[in-house]
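One protein chain is absent from this view; the other protein chains keep their places.
Moving on to chain A:
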Amino acid sequence: MNPLIFTTILMTVLLGTMIVMMSSHWLMIWIGFEMNLLAIIPILMKKYNPRTMEASTKYFLTQATASMLLMMAIIINLMHSGQWTITKVFNPTASIIMTSALAMKLGLTPFHFWVPEVTQGISLTSGLILLTWQKLAPMSILYQISPSINLNILLTMAVLSILVGGWGGLNQTQLRKIMAYSSIAHMGWMTAVLVYSPTLTMLNMLIYIMMTLTMFMLFIQSSSTTTLSLSHTWNKTPLTTTLILITLLSMGGLPPLSGFMPKWMIIQELTKNSSIILPTLMAIMALLNLYFYMRLTYSTSLTMFPSTNNMKMKWQFETKQITLLPPLIVMSSLLLPLTPMLSILD
């Protein structure tokens, strides 16, 4: 793609999300979503093969449907309150339709079916943008309407998302689909605590973005999209095998690493609100996630996966230099002692 056009389109994706996050008029928020959707389509379609075109079409159709539902909820809200500000949603019908529309944009169950298929069809860098940047805009709107969200619907969608994200990722060997199911599960954790404490949703979003950025950059550096090719990293860059181990364990939510912080805070906040069965269920279902991360670490870092002999003596080409990678790895594994600083987020 022409570099000038690519820069313009990338800046428009950023501008769309910024408009969504900064507007106080519902119509501007809708315009921001549409601008975001329109501009990310050529980024998803950077290579012109049938897979990317199919993935872009699926993404466009689901997100356009979600935008239409959002517009309908906005108009119902306008009909019942006569104004366009987003501080409060005045009608329960509008609130439910809006929650469903934003759940479709995020990829929560039962609207999660597009996430693995779209993530699989596009390149690793486009998948990175899809799973991290595109979650910011809908989550910011959910944060702003959180007092008016129907708790039953949101909690049902959250718990089902954690279940589907864990269960669905079990049979996958393609790394992009694994990251997609991990994204579904993390979105479930984020929306579960949204009504109780939106600050923790934002904390979870921050740490999830850091960890997903790290994982995708590690994949980009070794250009691996399947478990099999990831298992050859011990020969290419042996240090990244250890880093993959640490980051995957952090994504699974294991204690001394920073991925534990959001899960701990969410479970604490839920039990403070006298719901005990729900966080227990959520923690048990997070074990499914941990299982397929552990399977990745088993084949990558902990064992030498069976391969042919010429795979064990690879020629050392120039390694890709990703400048952002070391700080990201440190942030996604060592942030846990900073938990008392959470008080500044309130």
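The rule is simple: a residue touches a chain if its C-beta (ideal position, glycine included) is under 8 Å from a C-beta of that chain, and two chains touch if they have at least 3 such contacts; residues count from 1.
Throughout what follows, contacts and distances are computed from a predicted model.
Chosen from "NADH-ubiquinone oxidoreductase chain 6", "Chromosome transmission fidelity factor 8", "WDR63 protein" or "Proteasome subunit beta", the protein name that UniProt gives for the omitted chain reads "NADH-ubiquinone oxidoreductase chain 6".
When the missing chain is restored to the complex, the residue among A:M79, A:L170, A:L302 or A:L324 that touches it is A:M79. Although one chain is not displayed, chain A still touches it through residues 1, 5, 8-9, 12, 15, 19, 27-28, 31-32, 34-35, 38-39, 41-42, 45, 48, 56, 76, 79-80, 91, 93.
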